[in-house]
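Removed from the display is one protein chain of the complex; every other protein chain stays in position.
Now for chain A:
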Amino acid sequence: MHKPIRSLIRIQLKMQYANAFQKPSVVIGLVFGIIGLLFLAMVFGGYMLQIIDVMYSLLEPSGNTDAILGTLFLMNFFLIFILSLMLIMNTFYFTEDITSFLHLPVHSYQLLIAKSLNPLIYVYLLTAAMYLPVTIFYGTLSGAGFMYYVYVLLLFFLIPTIPYALAAAVVMFAMQFVNKGKNKDRSKVIGGIIGFVLIILLNVVLRLQQDPEQIAQVIADNAEKGGLLQMATLYYPPASLMSHILTTAGSWQSLFYFVIVLLLAIAAGLLFFAAAQKFYMKGALGLNTGSGKVFNGKGLGRKPKSVISAYRAKEIQTIFRTPTFFLQCVAGAFVMPALLVVIFFMGDFASATTMIEGISGSMLFVVILFANVFSVGLNPISIVSFSKDGQSWEAHLFLPLTMRQIVIAKLQAAFLINLLPLTVLFVIAIPVIQMNLWEALIWVVIALLVNSAVTVVGMVSDLLYPKLGWTEETELFQNRLATLMSIIITASAFVFLFALLLILQMSMIFSFIVTVVWISVVIVLLTYIVSRLLKTADRTSLSR
């Protein structure tokens, strides 16, 4: 490997992962993360394999089972392409460290190969999760030989190269126009929102056809007519080549196809190289974060604020002006209610209303409670309460601010931002539940209480596992034990309440009283924990 590339990769690895595994919190987080991924893989994998099983039995009589592999490679291509678009945009253009490399005497392609390390880890993880179980399962169904599995492994390494390189070329080509002289922060926010829309659309597509047998039947019908492989060949020729390699594994023909795929992967590499050399610098050098406007004196005179409201305003300004915080905590806040609607009702309010009408008393109460907890429970705003200050935390140590003022202002800011998803949910709920005034009032009180509890839970989690020493804001939302801790505390606090409400089967009003008492106790207990944690914390790093 070229020496500059090796050095760049080494420095990237050091910056992102050095000492990471020496912290017990990271190791525990990793273990829980792997368990979670395995659980998801089992659920999703089981669903996928069920489809494959049905498809295989439907297609076997006509000898069209290779369509399964063709479909798999086509799906892989699209998913990796979409994932790569988002990852590449972030890694190549929006990370703060990119300017540290631009002055180095290295070629764009060398820098971008090193920068690709992190996105490629995600891309290969996705490929491993999607491709390996299906091909191995297909191999057992078809009684494939040794060479089949050799090609499965070889193709595993080649599959992501083509969509990744294509996505990189598309992004690099587009960014030279999009970002020239434009605001980096704004582009980042727009890119992130497009990402959220894609996630919601993906959920809509998944919701449209949920029955595995139905999906298998549709795909099999198409395959019978030769439609799927044709489609695969038309949109993405390597998909059919790859499926031929596996179905004819062991023959000269498969080796021939493999060489073609290998050449295509090399061509993709060359495309990446050419795009990097020709377009990258034009896009990257055009980025800036300044407004370019000259200050005209507006806002020079301002009414004085109390310490807490000045601090709260500072918190909200920081969240809204930092693209990563804005996307995760504000724009992302709208995603949860939207997903809730998509997942449960697909926007079909009529059937949802019918369903809700059948529910009454404590069950309806549990639905209201669950919807609110789900909407705010996953919003990371309070989980980054302290950590988002990063190195600015030092200023809190020399400014005349008490910890009480800081905690109250941070809780208020998180509480206010968490009101966004709750309001969206409330507005959606009005036509669905057709609430009367009394029910609406209960909803509002519950939403406010849930919001308070979840906000304090997030702060406790952040204080237990703070992360002030970050270089990129995105680090605060990746692999953090604080996030896991927050989910565990929220789940523990509310699962007990849900169980209690379901077991006792009380009327709406008694459910309400039990909930208010329970959540109030939780809030008081957690607030006490916050005060203890702050007393024992080393103020410089907040760690104990």
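The rule is simple: a residue touches a chain if its C-beta (ideal position, glycine included) is under 8 Å from a C-beta of that chain, and two chains touch if they have at least 3 such contacts; residues count from 1.
Just so we're on the same page, contacts and distances are computed from a predicted model.
Colleague: Looking at UniProt, which of "ABC-2 type transport system ATP-binding protein", "Urease accessory protein UreD", "Outer membrane lipid asymmetry maintenance protein MlaD" or "Aldehyde dehydrogenase family protein" names the chain that isn't shown?
Modeller: "ABC-2 type transport system ATP-binding protein"
Colleague: Touching the left-out chain: which of A:399, A:444 or A:504?
Modeller: A:399
Colleague: Considering the entire assembly, which residues of chain A contact the chain that has been omitted?
Modeller: The missing chain touches chain A at positions 288-291, 293-307, 309-311, 313-314, 317-318, 321-322, 391-392, 394-395, 397-402, 539-540.
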